[in-house]
Structures are given as C-alpha cells and as structure tokens.
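Let's look at subunit A:
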Amino acid sequence: MHTPIRKNIIKSLVKKEFKQVFRNKQMIGMLFAMPVVMMLIFGYAVNTDVKQIKTAVLDGDRTFESRKFISKFISGTYFIYDRYLESEKEISYLLDLGAVDMVLRIPKGFAKNVKSGRNTEVQIILDGTESTRASVISSYVTGITNDFALEYFKNKIQYLMISRNTAGMRMKEPVNVQERVLFNPDLKSRNFYLPGVFGILITLITIMLTSMSVVREKEIGTIEQIIVSPIFSLEYITGKTVPFVIISFFDICLVSIINIFWFNVPFNGSFIFLLFASLIFVISTLAVGLYISTISRTQQEAMLTTFLFFIPAILFSGFVFPVYAMPFAMRVVACFNPLWYYITIIRGIFLKGVGIKMLWSQVFILLIFGIVLTGLSVRRFSRRME
Partner candidate 1 sequence: MIKVNSITKTFNEITAASDLSFNIAKGEIFGIVGPDGAGKSTLLRLIAGIIIPESGTIHIKDINVAENPFLVKENLAYMPQRFGLYEDLTVEENIYFFGRLFGVSRKGIFKRMKRLYDFSRLEPFKDRLAGKLSGGMKQKLGLACSLVHNPDIILLDEPTNGVDPVSRREFWKILYDLLTDGVTIVISTAYLDEAERCTRLALMYNGSFLRLGRPSEIKKSIAGSLLEISVSDVWKAERAIKAGGNFGNIIREGSALRIFSGNPSKADADIRRIFKNENIETKSIKRKVPTLENCFLEIIHRRNF
Partner candidate 2 sequence: MKIYRSLVRITVIADKEWIQIRRDTRSLIFALIAPFALILLFGYALTMDVKNVSMAVYDQDRTTTSRQFLEKFSHTDYLHIYDYVSDYSEIDRLIDKEDIKLAVVIPDGFEKRFKSGKKTDIQLLADGSDSTSATVAIGYVKAIIANYNIEVKVNELKRIGISETKVPVETENRIWFNPELLSKNFIIPGLIVIMLSVISALIASLTISREWERGTMETLITTPLRSYELVLGKLIPYIFIGVFGIIIMLLAGFFIFDVPFKGSLIELIILGVLFLIGTTSLGMMISSVTRVQVLSVQLSMVITYMPAFILSDFIFPVANMPLIIQVISYIVPAKYLIIIFRGIILKGISYSLLWTQIVFLAAFALIMITISIKKITLRLPE
C-alpha cells in the first residue's frame, strides 16, 4: 500500500484542526489552562522534604546534661520541639494519634552515667508509618548522636592527656567528610519531582487529545465523510497530529517557564535539546493516542482506556518510585515505558545539564518506540478506514 502525501491536503486538514481546537472553549482550557494549573498544583504538592519533625521529649533525668543533649536536637533546623511529656502513657497516645513524629526519651541517671563513663541508652521512638520520612529522621538522629559521642571522646581524651601529662603524644583528628551534593545542592525534593510532573503532563495532554479528537469525529460522524473523501489515512493522521505537536511544543515551553521561573528548578542543559527530545517522545504518545482511538467507540471509552495506559506508565516511570530499586522483572517492564526514558532525559537536562552525549541511548530508544508505535497505529487506523 503506497499512499502519497499531498502537502496542500495536509495543510487544509491542519488548518481545519486548528480552527476546531480554537473554537472549542473546553479544548482551549484543556490545552492551555490545564497544564498551567496542574503544574502549579503539583509544583506545590510534590514536596517530600523532611523538615519540621515534631518532637516530643520525655526527660526522665532533668539535669543540665540531659537538657544539653536535647538541645542538640531541637536547636537544629530539622526538629521542632512540640511538647514535654510527663509519663510514658502519653507516648503511645501521641503516636497513635499521629500528633508527633518522634519521641525522645532520656532515662533517669543520664547525667550520672555520662559523667562516670557508663553507657546510656537514649530511646528514640519514631512513627514508622511514613517509611521514607522515618528513615530520613532516623538518619538525622544517628548523625546527631554520633557527633555527641565524638565530642565526648575528644573532651575525654583531652582531659586525660592533660591530667596524665602526656601532652607530647599527639591526638588523632577524626576523619572529616567534605560533602558535595551535585545537581540539587539544597536537596530539595521538588527539584527531583517537577521534571517528572513535566513529563507526565506532556504525556497526558498528547495522548488524551489525539484519542479524544479522533473519537469525537467518530461520534459525530464526520470521520465517515473523511473516509469517503479522497484523503488517504496517512494524510489524515498527519493532519490530525501536526497541530498537536505544535500545541504540545507550546505547552512544553509554558511548563518549562513555570518550572524554571516560578519554582526555581535549576535548568542546566540545552533548551534546544529538550525540544528535540520532546519531539521524539511526542511521536510515541501521539501514536498511542491514535491507537487508543481505534479501539474506542466513544470519548468515554477513550478516556478510560487512556487511564488504563497512563497509570502503569506513571508508576514505571521513576517519577516517584525509583526504577533501579525494582526487581529485575519489573525493570524489564519499565524498559518498555517511553515515559521512563523521557523523564530520565528531562531530569538529565534540567538538573544535570547533560546533553546528547550522555542521553543518546534514551533518545535512540524513544526514536525506535516512536517509529514502531506509529507504524502499528497507522496500520490499524488505515485498516479501520478502508
């Protein structure tokens, strides 16, 4: 089946599609308002930074030393002092209620033990329901207690050296960590999630638009007119998708602007490369949308099917759940998810500033996806039309 592509027919189809889009208020809303609103809402929502850890204290010792130890926690930026507990019963009550994140419990005799060099156990009771938050909190806690211990030893050794008059002996300095956090120096979770939201939005818009707009033509019957007219399916498809490619480019710019200027997500890469990679990605999603339109009779069905595709696509994209942490079989599944490659590319461009040199394999795979998916859906679509 060889179908020539005639430029002027495509031109008029494209014009028609644009006219239809801009005449439909709902469509305009979906194309331009939705990405902005969603980006803003998600921008504020996707923030898993662990700050303001509500801490309750049960101080069984009530000495200068215990207070000094407590202040190591609450003087920092992460922990906020919530309340002082009187009895153990309150601990379970508060944690059951979810009123505090953590309880710091210092046993009686803390000061005495510390002074006499005996080991004291301080209890940290954490609400583990939010597992990631709890693991971050527990790593903060470990850091603080280790610092406390080191300081203690340092003081003790110093004291011993002076008292035993072994000043000639040199004390070892501890190994110090110089930490350099790359790409996201402030460790803001938003910077990690927002490029993901970017990818998800573009996917949603492009898939939903193509599937719904083709199905709408089916529903109102205009597609039959096109079938009987001398327009080849390839021309029809091109005419249908070109406007959406243009519109999605516009949306990409819009969403990038919000990301960079409103949420201050660092942008270290090349915008041209972002557009180029997006073009290749959008080919796949448009093809998926087209495919969905061939298996749906109503806009309703198209929407539900879109979500059936969309939910696993998000889950396996590394947006929230890292792909590297999945079992092997599931990583294989993720390999078939174009969105994973795209989000990797977007994050690479935004945060790391890497270019085609590092990301060529992702771009290449996306290109293959685009070709295969377009082929499949064009074939299915043409069969439907003839």
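Annotations for the structure displayed:
Here is the rule we go by: a contact is a pair of C-beta atoms (placed from the backbone, for glycine too) under 8 Å apart; a residue touches a chain by one contact, two chains touch by 3 or more; residues count from 1.
In picking the candidates, the idea was that all candidates are chains of the complex that A comes from, given by their letters.
Bear in mind that the values here come from a model prediction, so they are computed numbers and not experimental data.
Candidate 2 is the one, among 1 or 2, that touches subunit A in this complex. Across the interface of their complex, candidate 2 is touched by residues 41-42, 44-52, 69, 93, 95-98, 113-114, 117-136, 138-143, 145-150, 152-154, 156-157, 160-161, 164, 166, 170-189, 191-192, 298-301, 303-305, 307-308, 311-312, 315-316, 320-322, 324-327, 330, 333, 344, 347-348, 351-352, 354, 358 of subunit A.
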